[in-house]
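Every protein chain of the complex appears in place save one, which is left out.
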Amino acid sequence: MPCGMGCQALDTRAGRAQRAGMHFKSDNASGVPQEILAALGAANDGFAPGYGDDALMGRVRAQIRDIFEAPQAEVFLVTTGSAANALAIASHCPPWGAVFCHALSHIEMDECGAPEFYTGGAKLMLIAGEGGKITPDALADALARGGVASVHQVQPGLLSLTNLTECGTRYSPQEIAALADLAKARKLPVHLDGARFANALVAEGCSPADISWRAGVDVLSLGGTKNGLMGVEAVVFFDPARAWEFQLRRKRGGHLLSKHRFLSAQMAAWLEDGLWLRLAQQANDAAARLEAGLNARRDARLRFARGGNMLFVDLPRAAHQRLKQAGAQYYLWPDHASPDGPPDIAVTGRLVTSWNTMPRHIADFLSALGPQDQHG
Amino acid sequence: MPCGMGCQALDTRAGRAQRAGMHFKSDNASGVPQEILAALGAANDGFAPGYGDDALMGRVRAQIRDIFEAPQAEVFLVTTGSAANALAIASHCPPWGAVFCHALSHIEMDECGAPEFYTGGAKLMLIAGEGGKITPDALADALARGGVASVHQVQPGLLSLTNLTECGTRYSPQEIAALADLAKARKLPVHLDGARFANALVAEGCSPADISWRAGVDVLSLGGTKNGLMGVEAVVFFDPARAWEFQLRRKRGGHLLSKHRFLSAQMAAWLEDGLWLRLAQQANDAAARLEAGLNARRDARLRFARGGNMLFVDLPRAAHQRLKQAGAQYYLWPDHASPDGPPDIAVTGRLVTSWNTMPRHIADFLSALGPQDQHG
Amino acid sequence: MPCGMGCQALDTRAGRAQRAGMHFKSDNASGVPQEILAALGAANDGFAPGYGDDALMGRVRAQIRDIFEAPQAEVFLVTTGSAANALAIASHCPPWGAVFCHALSHIEMDECGAPEFYTGGAKLMLIAGEGGKITPDALADALARGGVASVHQVQPGLLSLTNLTECGTRYSPQEIAALADLAKARKLPVHLDGARFANALVAEGCSPADISWRAGVDVLSLGGTKNGLMGVEAVVFFDPARAWEFQLRRKRGGHLLSKHRFLSAQMAAWLEDGLWLRLAQQANDAAARLEAGLNARRDARLRFARGGNMLFVDLPRAAHQRLKQAGAQYYLWPDHASPDGPPDIAVTGRLVTSWNTMPRHIADFLSALGPQDQHG
Partner (left out) sequence: MPCGMGCQALDTRAGRAQRAGMHFKSDNASGVPQEILAALGAANDGFAPGYGDDALMGRVRAQIRDIFEAPQAEVFLVTTGSAANALAIASHCPPWGAVFCHALSHIEMDECGAPEFYTGGAKLMLIAGEGGKITPDALADALARGGVASVHQVQPGLLSLTNLTECGTRYSPQEIAALADLAKARKLPVHLDGARFANALVAEGCSPADISWRAGVDVLSLGGTKNGLMGVEAVVFFDPARAWEFQLRRKRGGHLLSKHRFLSAQMAAWLEDGLWLRLAQQANDAAARLEAGLNARRDARLRFARGGNMLFVDLPRAAHQRLKQAGAQYYLWPDHASPDGPPDIAVTGRLVTSWNTMPRHIADFLSALGPQDQHG
């Protein structure tokens, strides 16, 4: 029996997802689980203090401190990953600073220069590396090249890592620590773009602290949006020294919401009872299923070791064309790859699964791939 | 009968508001009406294109064009008024530009320098004026002083008006046109900060076009948050020439949401069947009731002509202290006014009503004012 | 006896100045004394290290430390006062900072937004005050209004004073100390725009230390250009903590000259044996002479107490017109004052003397004033 307008809409689990079909473009194309809508409803309780002074934000802060075993941590919410990254970086890197990051990182490739804008013109120092990962040798080399104390060059500012990486691979805590140690030896702070932090975390099976501050991360962009929220990201300062500066930068950037409780409510529900981990596990499981199906084919070749919920697969162009015709949605990689050309030449597809990717989405996709091509 | 988790939370109309008591701090301390929650639920429909390419955004665009009789208008959504203002201004004013605005305007007083940040260092040229309003004479004078074509001074960039003003007063379409004409004579674009545009609109009783582009407004920050949304503001470009630049600035500012449909859904529901106007009317009606109650008292003096849903009232300090003790919430004005001091000296309270301010909130407030003081 | 091309040009003292006539527009319209040209010639000695590593810069540093009794001071040279001010301010004030300064200050009125540009969008908080001077009461009031620790407003950043002021008046060491004390109580650094520091210094007759760091100044723009150099200003950091940041900002701003020795050479010669003080004294003496001549007239009224080498005089418009016709050069004040209008209404002229203003320039000016008007 319906309770009135809106109630049916909440019932997303049952029947909606299948309608959307084979959607592997991005985990940010998915919606939110019922718990998040419910939390919004519960938070819609008359008047409340704004701008982060809501009681729910206190709860979020306590949750993060508890989950990350970081009683000093400061936590702030914003609505996009670009804002989380750019504000976190700007709070740790001066305008004349160099941001050491992977050449494929989101901050370089997909934020229209947000880090440059927020820092006042810092320079991203791009480091190449297989599978979206920076190796200690590559970082050491970049630091040697870019780390001269000279007034003529931008000065070492910050190391920014991404986990999961843009290629869907994963850093272990040990790998992060090895990179962070090199940065710390230069007194550089370490930022982690964790748009898919939860996916990395559950795949790694370690504690949140192990793969963040214990490995040397100073400030974390903890992504919620790609993992079940409407547009909520937490910035976690394990060292609170820069927290006040961050708050001023956030306001000045137009990222402090007056009705902040609606961000807090989502984040609190997401962190509650491990919902965020379950959602990430669902996405990773879907990717594992897809991986297995692709591995069973002669004409498919996975490009990188799967770290969580993202795959890059080389397929004959003909196979891609069949998939597209069947309605499968995903990006070619890199962006400017062309879907046109000889059918037997492989192109690369980026496939991202979400918390609400269903087994039948995977099955439909694998089936739409069709017969295995000869020249895969 | 409850339909499951989340449904009760939706039922905000009935019983919640009274719990919050006498809350007159800001209209952004209120929640959202049931229709908005329902729209979020309905939009949570599996996978959807992100970043503004959602179908609901098409609907919003069509609604705005229709409502404003502006078929060429371009429309973009962001989550805060500061972002709407700063991005709109930056899209029309160079770094070396002067933004002519009232000395009490939100962009000057309450955005931590967001316009300066987004423009790359433009200068706000403050114009005084009774009740938060700029007069044509004052604007003409400011343009004469600040409008010299010289390389030594910032150059005229933009006129930014606010309606309702920060003092709760209102510009008529004719008043806006008189100011815009002066700006246009200097080839300056005109921005309108419409955080409370709906309140002004319903009070004025004119058409949306009359009080915006027909009066000379080029770009409008159309506020939804203070009038029933969770954090959604539309930026309306009546002249679409700057729209692409705006989009790049929005992305670069971290204000382009991936799950954009959740903004669109709110805005679409708000604009549907005049909900936005009804909500604004409710807030204005509450303010009128409060105004009447205060006018009936010897010791209360309203400072400015009420334009919509905001009042500034001089009361003896003793009266203020009684209100505070009774739990009434509102700001003293200006910010640094002190609640301490001789009880018979008047201080000014800023009282803002919301779409969900109830008659009993008003009654409770007036009752808590207590006996009329001698030296009001 | 000429030594070849160029030598005659050096001989500026003898005959050139009179050709320029009655030039009172600005002290930056004058040239340089022979000693400066000679120093350039002497510095043109084959190859030399660049970018401030020249031996002459070591000499300048030692001179400044000695003259200011500040052995820890760091010193840097740039070519304009705007650069000196903006770089000094940016090194002490964050993008979200408020720069407290006089409403008529050069950084507000005459630098096309350079402080906003270099700080990344800081806000100038304008303080009114008679004769270009800030009073302790006015500063205390501004600090009270602008000093609230709130994320919604820019935060107190810096106090910037100017001595001589833009109205030609002068702060005593005691006056500066009273203002600096208020700033220091808020932990704000103090900047002094000393474009005419030497003029103030010799007029005050105190030590350089007394009217700078001993009075609470943290960073000084020590102007050379208006007092006999071609375009050389020193920025003196009495507290060297920010010196490295300044150097990076200077380079990044394009203000680090490769052939830096040609700046050092000028500054070293200027500081040598008190040349800078003698030049300032010459300019002040000329202003005193002009002041005496104007005071002897019924129709002239000096607006502000003369602090050094700058006068503001009210004269009947008819007298101004006679002066202009006779070729006298000076600005009306304020900038947008009109030379046209009723002849008996006074307008204000700004008269600036220079190190090379000759007695006959003064005499010619006073003579060109003509008969005393009735309605002065």
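Going by the order they are written in, the chains are A, B and C; count residues from 1 in each one.
By definition in this document, a residue touches a chain if its C-beta (ideal position, glycine included) is under 8 Å from a C-beta of that chain, and two chains touch if they have at least 3 such contacts.
Keep in mind that what you see is a predicted model, and the values were worked out from it rather than measured.
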Residue among C:251, C:303 or C:320 touching the omitted chain: C:251
Residue of A:154, A:256, A:347 or A:362 in touch with the missing chain, whole complex considered: A:154
Of C:63, C:79 or C:321, the residue in touch with the unshown chain: C:79
Residues in subunit B touching the chain absent from view: 51, 94-96, 120-121, 151-152, 155, 245, 247-252, 256
Positions on subunit A contacted by the hidden chain, ascending: 95-96, 109-113, 116-117, 119-124, 144-145, 148, 150-154, 334-336
Hidden partner chain, residues of subunit C it touches: 1-10, 12, 16-21, 23, 25-26, 28-32, 34-35, 37-50, 78-84, 86-87, 111-114, 117-118, 225-226, 230-231, 248, 251-259, 262-263, 329, 354, 356
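One rule holds in what follows: only the chains that are shown with their structure count from here on.
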Distance from the mean Cα position of subunit C to that of subunit B, given in whole angstrom: 44
Subunit A and subunit B: spacing of chain centres that average the CA atoms, whole Å: 34
Multi-partner residues of subunit B (at least 2 other chains): 111-113, 117
